[in-house]
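As you look at this complex, bear in mind that one protein chain is not there, while each of the others sits in place.
Naming follows writing order (A, B and C), and every chain is counted from residue 1.
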Amino acid sequence: MPNSFGKIFTISTWGESHGPGIGVVIDGCPPLLPLSEADIQAELDRRKPGQSDIVTPRKEEDKVEILSGVYEGRTTGTPLALWVRNGDHRSSAYSEMRDKFRPSHADFAYQAKYGVRDPNGGGRSSARETIGRVAAGAIAKKLLASVGVEIRAYVSRIHDIVMPDLAPGDFPSLSAIESTAVRCPHGPTAERMIERIKAVRSEGDSVGGLIRCQIRGVPPGWGEPVFDRLEADLGKAMLSLPATKGFEVGSGFGGTLLRGSEHNDVWQMRDGQPRTVTNRSGGIQGGISNGEEIYFTVAFKPTATILQAQATVDIHGMDTTLMGKGRHDACVLPRAVPIVEAMAALVLVDHHMRQTAQRRSFP
Amino acid sequence: MPNSFGKIFTISTWGESHGPGIGVVIDGCPPLLPLSEADIQAELDRRKPGQSDIVTPRKEEDKVEILSGVYEGRTTGTPLALWVRNGDHRSSAYSEMRDKFRPSHADFAYQAKYGVRDPNGGGRSSARETIGRVAAGAIAKKLLASVGVEIRAYVSRIHDIVMPDLAPGDFPSLSAIESTAVRCPHGPTAERMIERIKAVRSEGDSVGGLIRCQIRGVPPGWGEPVFDRLEADLGKAMLSLPATKGFEVGSGFGGTLLRGSEHNDVWQMRDGQPRTVTNRSGGIQGGISNGEEIYFTVAFKPTATILQAQATVDIHGMDTTLMGKGRHDACVLPRAVPIVEAMAALVLVDHHMRQTAQRRSFP
Amino acid sequence: MPNSFGKIFTISTWGESHGPGIGVVIDGCPPLLPLSEADIQAELDRRKPGQSDIVTPRKEEDKVEILSGVYEGRTTGTPLALWVRNGDHRSSAYSEMRDKFRPSHADFAYQAKYGVRDPNGGGRSSARETIGRVAAGAIAKKLLASVGVEIRAYVSRIHDIVMPDLAPGDFPSLSAIESTAVRCPHGPTAERMIERIKAVRSEGDSVGGLIRCQIRGVPPGWGEPVFDRLEADLGKAMLSLPATKGFEVGSGFGGTLLRGSEHNDVWQMRDGQPRTVTNRSGGIQGGISNGEEIYFTVAFKPTATILQAQATVDIHGMDTTLMGKGRHDACVLPRAVPIVEAMAALVLVDHHMRQTAQRRSFP
Partner (left out) sequence: MPNSFGKIFTISTWGESHGPGIGVVIDGCPPLLPLSEADIQAELDRRKPGQSDIVTPRKEEDKVEILSGVYEGRTTGTPLALWVRNGDHRSSAYSEMRDKFRPSHADFAYQAKYGVRDPNGGGRSSARETIGRVAAGAIAKKLLASVGVEIRAYVSRIHDIVMPDLAPGDFPSLSAIESTAVRCPHGPTAERMIERIKAVRSEGDSVGGLIRCQIRGVPPGWGEPVFDRLEADLGKAMLSLPATKGFEVGSGFGGTLLRGSEHNDVWQMRDGQPRTVTNRSGGIQGGISNGEEIYFTVAFKPTATILQAQATVDIHGMDTTLMGKGRHDACVLPRAVPIVEAMAALVLVDHHMRQTAQRRSFP
């Protein structure tokens, strides 16, 4: 089931960019959770197009409808089906794509894999598919909030503009992040990032960057060695997102420049609990949460769609040129922030439920 | 099944560092593959302790036995069970670990998760568990070779000693890699790496670094969007290995510093096939192989075990000190090279079989 | 994923009796299959209410809509989402059910399991859920037809009215089955069955019976020992249908009255193939198809809803009485015939694809 994610709390997404809509089925959700469309809509509004002047102007309401699984305002424990109707189709903008493979897009790979592809807006490979993830993630976040887990993602770098390091223990507020169009909680950096995005966009070009995610409140014990380690499942979740090229947890790539004596997180008793003095492990050891803050970083490449002429080939095997058109994000990161949070939430809910099954079923 | 990996070609590992042995069950292996213990032993010998003077001197033969699934020298299509008996137990070396949590190890997390842990040699969290992966990977590599796929991993950085970039199209030979104890195909760099490892070891310290993996011969079409993208499954595979902190594919983290116009891989016809001129995508687009070389890099932290005194806490909740003892690798990377290859092979065999199922079942 | 079925060709159903609709997501469908809503509608029409004077008069068009996965009339290999809007809600008919548990229905069990239930029309436990199965099964049947596999189910007993045994090798025609409202291919028996159903219905009562299913064209080799034996997966498929109480394959329960010497299917060469002289194995040996016709029988209990007063308890823990109301089938079997076929088709497509993966991926 390549379009399903999770072992116990499972989501299955469907839909294409220019079909009737995008949907998700959630199986295994606990019953009795109060849930309305408004709970979900809030997260979808964070990823929807047209929300600011640095994202694609495609006009989509992205209005969610709950089709099953809720009775009198609470989940029933049976499958939740959610969907968002697609609105602003402009297939004409994509007519050239029927015949030509866009560079660094999925066009050729889909054609090679399936022998057919829906070229309108990228079909299934469109980032609109992540609507289903964000909708399901909204429910996962609500569940996690009930056990004290908070997830906060934000843009930490756009192109070469880096946000200053936060002080240890700092957990950016949602309002700080949401107050800037680029979703970077450091105001002055955010301004420079926005300028950069506008500048490259005006040149028909694009940029990428980094999203950082911090998670607090996860108790020790989540994560399932040896293959379903928490960082492995978080990594898979992030690398399943369009445009991602890298993932690091805790000290990450930089940590490999330290010696063991510099890198190790020594233990001390704090407030009656074993706690680490530093947190280069990123809150995960041996694949299991250790009670410290979990943090990781995801690398997003520059948007493949650029409004410039590029060499390419067509489906008849001829060299040709493609001129980028259509409405696109010159930088996907601002809208990817809620998607990163959603995927993190889905991983965590699932691991919490797995841990419950193993530890709380028998006396 | 947290100890199983793969959807169709599936492995399940078991065993602890100091128990009777380490094993793996492989389900879904195609029948009729010629297979002997020697095929598997060759790969195990690349990961076994004591193979050179820069790895742990723990004495283990790591001799594999096939317990099922082979008849008259060929696989039968039913489960393959393989195991390696543990030999060189020195539980006494670990007696202190019963009571104290080793910094940056899995001890505390296992105790918190399960309420119990086998402290001898780290029990299940020991890297000896990867024996099962390497054994299964040997079979996967043999299958892949039959369809022209080659996987080559090597150490590209130890601490801050970096191997020079290879020229595009360069594919290091196995002999070049195996000719140095550190498994870096660039001789002069390898020498400096070995010196560094010996130097930090003599100080009771440790180092980490990077392993790079290149894969050639994968045809277009492997990888299963949207969640089981090829890079997502490769990333999960690598991040499920002990001591890994990061994964990047293609241009990775560095690629985020480029603009779209600099990053995109434009298409051209070459030898009658659509091919990319550059390969910043790393051979994967939209989660699917595109026929170009696949490459990725994995970050390994410095070994957590150091032969120095470190602050820690004990299982009674008291602050204390732990003095590292036992036989360990001051740097895990040389022995991790065949493990990276094994995990990559497992991912690829599985995805090839999934693609076959979807594309070759019906006319 | 309790609402998903299949390993490679996978369906996930959602929806309740009185919600907006009933749907199914199909993941893993091969691409390039010509598919229209008409292909699916034909099967849905066989299960829809109001189709004859012996089934429930609930008025539902059960009109299927394809929401994703088809491009220009062919499947794309990405998820197919199908749904049917619910129409003829009469929640008022169920108001009493909010408070009282219907005997031999799922009401109490759902309430106990989830702590909540949607009482309207049985909510998720309604047999309307099988719409998704039939829709997906229509696609599976179309795939199977392309490799020469035919599935034929029919009613072989209603209450104590048994259809005469078919001659060995007889494979009832679809038209013979569809020509009677009860879907029994033996006309005189069908008439008696219809009379019986009308008679018990007029008394506010209900009856059950047996559905037999024959499958021809399955080559040797489908089925996955040891747990996913073909008969085990067929059995699970059938026992996952509402109102089923038993499943037997080949000689079934009756075969246990024979001795081995009477029961064994001896081999002979026929048309150059090893064939069995008899077929008490039901076309499956050791969990694997052997090339003979597969056949099995499913037992359906009498409909639990009867239009009579029955003792029961309410959600407040008081003994009470419930008077059956609403529009129901006095016998579910005529409408269950296409559902049995659909589930069989789903099992077979999945097993064929699994076999392809294992046998056709490597030279």
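In the analysis below, a contact is a pair of C-beta atoms (placed from the backbone, for glycine too) under 8 Å apart; a residue touches a chain by one contact, two chains touch by 3 or more.
This structure is a prediction, so every number in the text was calculated from the model and none was measured.
**Q** By the document's own contact criterion, which visible chains does the hidden chain reach in the full complex?
**A** Contacts of the unshown chain, counting the full complex: A, B, C.
**Q** Looking at C:Val64, C:Ala232, C:Val337 or C:Met353, which residue reaches the missing chain?
**A** Residue touching the absent chain, from the options given: C:Ala232.
**Q** Among B:Glu16, B:Asp62, B:Asp265 or B:Asp329, single out the residue that touches the unshown chain.
**A** Of the candidates B:Glu16, B:Asp62, B:Asp265 or B:Asp329, B:Glu16 is in touch with the missing chain.
**Q** Out of C:Pro20, C:Gly217, C:Gly246 or C:Gly326, which touches the unshown chain?
**A** Touches the omitted chain: C:Gly246.
**Q** Applying the definition given at the start, please give the residues of chain C touching the unseen chain.
**A** 2-5, 13, 101, 103-110, 112-115, 124-125, 129, 157, 159-160, 200, 205-210, 219-229, 231-233, 235-240, 242, 244-253, 255-269, 272, 274, 276-277, 280-282, 284-291, 299-306, 308, 310-313, 317-319, 354-355, 359
**Q** Going by the touch rule given at the top, which residues of chain B touch the chain that is not shown?
**A** So the residues of chain B touching the missing chain come out as 1-4, 10, 12-16, 19-21, 23, 25, 27-28, 31-32, 65, 67-69, 71, 74, 76-81, 83, 113-118, 123-124.
**Q** Take the complete complex as the reference. Which residues in chain A touch the chain that isn't displayed?
**A** For chain A, the residues touching the absent chain are 7-8, 28, 30-31, 33, 77-78, 143, 146-147, 225, 352-354, 356-363.
In this section, only the chains that are shown with their structure count from here on.
**Q** Give me the ID of the chain with the smallest distance between its Cα centroid and the all-protein Cα centroid.
**A** A
**Q** Suppose each chain is reduced to the average of its Cα coordinates; what separation in Å results between chain A and chain B?
**A** Those two chain centres are 26 Å apart.
**Q** At which residue positions does chain B touch at least two other chains?
**A** 225, 354, 359
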